[in-house]
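Omission of a single protein chain aside, the complex is shown with its protein chains in their original locations.
Chain IDs A and B follow the sequence of writing; residue 1 opens each chain.
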Amino acid sequence: MKRQRNLVPRNQRSFLGVLTTLTTLIALGTLTGAGAQTPKVVNLTYWNWGVEGTQGQIDRFNASHPGIKVTWNKVPSSGFYDKLSTALKADNAPDVANIELQFLPTVISTGGLIDLNKYGVAAYKARFEPWVWNQVALGGSTYAIPTDLGPMGMLYRADLFKKYGVAVPKTWAEYASAASKLHAADPKLFITTFAPNDAGWFSGMAWQSGAKWFEISGDSWKVTINDSATKRVAQYWQDLIDKKLVKPGPIWADGWYNDLQTGEVATWLTASWGTGFLESFAPKTSGNWRVAPLPSWEAGKPAASNWGGSTTAVTKSSKFPKEAATFALWLGTDLKGSVKPLVKTGAWFPAVRGAMDNADLSLTSKFYGNQAVNRVFKNASRVVDTRFQWGPTMSQVYRDLQDGFGAAVNGKGNLSSVLDTVQESTLAAMRKQGFDVK
Amino acid sequence: MNSSLAHSKTFRRSRRNRIKATPYLFLLPFATLFTAFFLLPILYALEQSLFTQHRSGLGLGTPTVRFSGLSNYFDVFRDPVFYQGVGRVVLYGAVQIPTMLGLALLLALLLDTATVRFKNFIRMAAFAPYAVPSVVAALLWGFFYNPRFSPIVQVMQALGLGTPNLLGPDAIVFSLANIAVWQWTGYNTLIIYAGLQAIGPELYEAARVDGCTGIQMARFIKIPLVAPTLILTTIFSIIGTLQLFNEPLVLKQISNSISNVYTPNLYAYYTAFGNNNYNYAAALAVLLAFVTFVFSFGFLRLSNRAGDS
Partner (left out) sequence: MSVRAARVTAPRRSNRRLKLKPSSVLIAVFLFVLSMYFLAPLYWLVVSSTKTLEDLFGTPGLWVGKTLNFGQNLERLFTYNGGIYLRWLGNTFLYAGVSAVVATGVATLGGYALAKFRFRGRNLAFSLILGAILVPNTALVLPLYLLMSRLGLTDTAWAVLLPSFVSPFGVYLARVYSAASVPDELLDAARVDGSSELRTFLTVVLPVLAPALVTIFMFQFVAVWNNFFLPLVMLSSETNFPVTVGLQTWNVGIPSGAQPVLINLIVTGSFVAVVPLLVGFLLLQRYWAGGLTLGSVKG
């Protein structure tokens, strides 16, 4: 052995030694470095109550982003925000969560969402309608990326209107007279159901009327739930209730589904996503419904509003905010992988502009008598009042409205007085929680 | 058996020591679980009730939590929603508890009579609702109250009696109470019935010799002797009633007459989870526990005093 060692010259030996050492070090370094610095795959959890097509979106994202794996936690919509806020308080919230526009300020005010501006999302502002971006960017930070919207329209039974010779209403005045004509022609028929149990619908009506419930002025909130725009909506519906021209009762309930199916309700004022639901509620009436813009307060001046609509936000619990922000952005803006496939499944109105080409807008639906439904909502989304803002206590506002309307419909008070009550209770609730309210 | 060993002093002492340690060891599993998952949360709730959240300006960040002593409790004292909720559950209890226990007592007494046939069937029928989860019971009765499905309404319509609104504001308390009566009567019947079985037959012999009728026997022997059982079941019913939550939550979907803050427990739930105000919710829950305690203890005192006289 002594002899063999002497066969290799000394300088070559040391060179080999250094080379070996270096190689070993580099190899070790790569291995440990890869293990310690960044994990090979970043795991993200995503909460969403099960919008159709979500799994497809996630699969496509995971496929196109090899370093990130998103897992979908299906949390049912009932109690969704309750669970989310509790999880935020306990700091074990999901990385990414689907949050509707009306509840975004509420979740923001728990301090649980991160500012996405540091991940460059501000550059995407121009890709959305201004009123949408106003609702996700508050106080100088951007908290969520919009995914879809709910521009409102009127679904109506064209066959019934034709049968009784009533013109399709274009203004609220026409709507009221259509209500009395239809009910006179068939006492079992009502133009629509007035639902005390969904304040989201009512806020859509108020929004269309030009209401401005919440406003950020400087460093404080301004609250006017009982402004004149909302009051005229309340008075309008109270009038119809008093005249017994609308059916008071809960929507999303079996009585209402039955009415839709048996033709005892002639219209449903709802958002674009309602078209899909109606098909599943009243399959027997297929072909009889059409979509029209919401009646307006002034003839020739169409105005629209929004009901619902979602965004994607990143929570403070996330250990990988950068990757989470990438996912949120992708969900809202990636046309090929995220947005367009959902447009195809129907009844999904994308927030990002230019997502629906002519083909999408011309999509017809048999249920709606081969009408190009998307186009109606697209037109509506262009005239949505941009000034509407949501407050940080919408759960409380909705609940108080719902409780109040429920009592009013039972004869205790009227819709207008409910607005005054809710104005007071909202001011009290917000002040109690420490918000600066003017 | 080595009796000398058994009676040796060291053996007896070590046995005594073993026996001394045993109860603590046997209680240890329960005590540990109890402390961790019962006492600790209660203490934590008490602690949380002494703090309040503070924000300023737009409040778009995490609120700061500051110690505020008993201010939450003072707020609850001034909170009409809390009082309304308590009033409702008290009214509900005043309807439900006497009905349920009265029915249970009556049923138990009747089952105790020899001439009743099909005793097992009746017992099983009465006890069956207990097997139904209260959420399912509420769903079931929801269908029974819903004019769209209700057999009650169908029968009444067939008899020309019009359509009752069982979910309306006038009837809703009774409709809710009915669910609890349906669910718990059988359970309480069996408890009372078991108590009746424990009464010695000699008492009845003596009573019959004295010429007592059946009803007199019930009044003077049976009822007084199951009184302790009745008191116990009443207290448990009071506790359950004041914490009413499941049934209104389920029926809320189909009735306009149930608000989100209908009972104190619902109010606390929505305050905690809907309004993110855990501190106020904790104070509500503590006060509800206190009210429950007052009612239960008060009833116990009352019945003891009545028993003495």
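Throughout what follows, a residue touches a chain if its C-beta (ideal position, glycine included) is under 8 Å from a C-beta of that chain, and two chains touch if they have at least 3 such contacts.
Quantities reported herein were computed from a predicted structural model and do not represent experimental measurements.
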>> So one chain is hidden, and I want to know which residue out of B:A31, B:V65, B:L91 or B:A306 touches that hidden chain in the complete assembly.
In response: B:A31
> Which residue from B:S150, B:S257 or B:N275 sits in contact with the chain not drawn here?
Replying inline: B:S150
> Who touches the missing chain here, B:T62, B:T99 or B:N246?
Replying inline: B:N246
>> If the hidden chain were put back, which residues of chain B would touch it?
In response: 1, 6, 15, 18-20, 22-27, 29-31, 33-34, 36-38, 40-42, 44-45, 48, 103, 107, 110, 113-117, 120-137, 139-141, 143-144, 148-151, 154, 182, 185-186, 190-195, 197-198, 201, 203-205, 208, 213-214, 217, 226, 228-229, 232, 236, 239, 242-243, 245-246, 249-250, 253, 265, 268-269, 272-273, 278, 281-282, 284-286, 288-289, 292-293, 296
>> Take the complete complex as the reference. Which residues in chain A touch the chain that isn't displayed?
In response: 47, 49-50, 73-79, 83, 86-87, 89-92, 197-198, 200, 250-254, 257-258, 277, 280-281, 308
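To be clear about the criterion, only the chains that are shown with their structure count from here on.
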> Centre to centre, by mean C-alpha position, how many angstrom separate chain A and chain B?
Replying inline: 41
> Across the complex, what residues on chain B touch chain A?
Replying inline: 53-63, 146-149, 168-169, 253-254, 256-257, 259-261, 270, 272-278
> Which residues of chain A touch chain B in their complex?
Replying inline: 79, 81-83, 85-86, 89, 105-106, 108-112, 138-139, 141, 196-197, 216, 219-221, 248-250, 253-255, 258, 392-393, 395-396, 399, 402-403, 406-407, 409-410, 412, 429, 432-436
